[in-house]
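With one protein chain withheld, the remaining protein chains of the complex are depicted in position.
== subunit A ==
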Amino acid sequence: MKTLLANAILIDPEDKTEALGWLLLDAGLIADKGTGTPPACTNTIDCRGLHLAPGIVDIGVKIGEPGERHKESFRTAGAAAAAGGVTTMITRPDTSPALDTPEALEFVTRRANEAAPINILPMAALTKGRLGHEMVEIGFLTDAGAIAFSDCDHVVADNKVFSRALTYAKSLGALVIAHPQDPNMSKGAAVTSGKFASLRGLPAVSPMAERMGLERDLALVEMTGARYHADTLSTAAALPALQRAKDAGLDVTAGVSIHHLTLNELDVGDYRTFFKVKPPLRSEDDRLAMVDAVATGLIDIISSMHTPQDEESKRLPFQEAASGAVALETLLPAALRLVHSELIDLPTLFAALALNPARRLGLPCGRLAIGAPADLVLFDINAPFVLDRFSLKSKSKNTPFDGQRMQGKVRMSFVAGHAIFGAEYADH
């Protein structure tokens, strides 16, 4: 059955436009679109002038399956994603055990498809057990559906192992996603070094550790020609190296987490563990540099780095507390802060949230083009609310935005043309 989404402000990150118009959905795809009078359709949803954009493609989501289902399951993460306008989730392999075999990956894919209403594509580990010693079966894992390979926050410290994995991945056209950070410099660190860390007496890492990690990775990418994505850059010091690599034509992209775009090290305040993330929150200058890098396109992708942690993991002294924050449902409202403060426009924002990650992963979504999958998010950019962490659909409630004023609410989400969130909104 065809569905017409009428009277919406269409945000098209490909054409870099936003304009009042309509979309016609048919057979799970965008069948037609326009800005004038819409065609007649028996199943029409009046979007009442709200913004309609490609659904978010989130490249950094941790699910607790297998191993930590008490923190997050595919069912709860799927519900949270739908409520947050995330229509495609790329899941991380930092599970317990790590996803490093085709069998484990097939289990996860089956569980994901049974339990969640959105598209879920798993990453696999790059080395066995994420231990950094031996590469995984990159070929078999690709055949089993691995969309990319990453050891997540476990940096492959052995240059020989990492270079061989990059070389092998290159031969298969596989994408390697890395977390640039010098592992020795950052060992044991809980915050970024500087005045705040000194005042609070917390073990800290210099921002230089990220630049060193990235420079190392880029040298090996230059050597091997591999496809490479740096998942979470967070410091101004790392950006020149990224620019040089792109200028040199290396097959390199980079991402930033929503937390590093909207929070800084001072938010930790009196040891608030919900603000403990990896890499640690940086200075305000670093945050502004990252926002600027997204605005100019140097940073390609914004991700949630969704990392559910239960209460027991966070109710600890700061040094002992687990890192990470849930963000599937807060990703869009937090990102809209950048729009409200006029640092980024909506097409640029959705290029980073949807178009660029889809392109990098070779997915057809992330666009409003005719023939593209009808994965969409309808949101009210002005709707204000105060975030109550207990209202989140994620099983874990560890959000740094608890109690904060946000502006921008998802009203409906669509996957393959079906409303997976907010169907009641269409009935009013």
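One rule holds for everything that comes next: a residue touches a chain if its C-beta (ideal position, glycine included) is under 8 Å from a C-beta of that chain, and two chains touch if they have at least 3 such contacts; residues count from 1.
Assume contacts and distances are computed from a predicted model.
Name of the non-displayed chain as stated in its UniProt record, restricted to "Putative acyl-CoA dehydrogenase", "Aspartate carbamoyltransferase", "ABC transporter permease" or "Heme lyase NrfEFG subunit NrfE": "Aspartate carbamoyltransferase".
Of the listed positions A:Y168, A:F318, A:F350 or A:F401, the one in contact with the omitted chain in the full complex is A:F318. Among A:A80, A:A112, A:V156 or A:A204, only A:A204 touches the chain left out of the display.
Check A:E114, A:D270, A:E342 or A:D427 against the missing chain and you find that the one touching it is A:D270. Looking at subunit A, the residues touching the absent chain are 193-195, 197-204, 206, 270-271, 312, 315-320.
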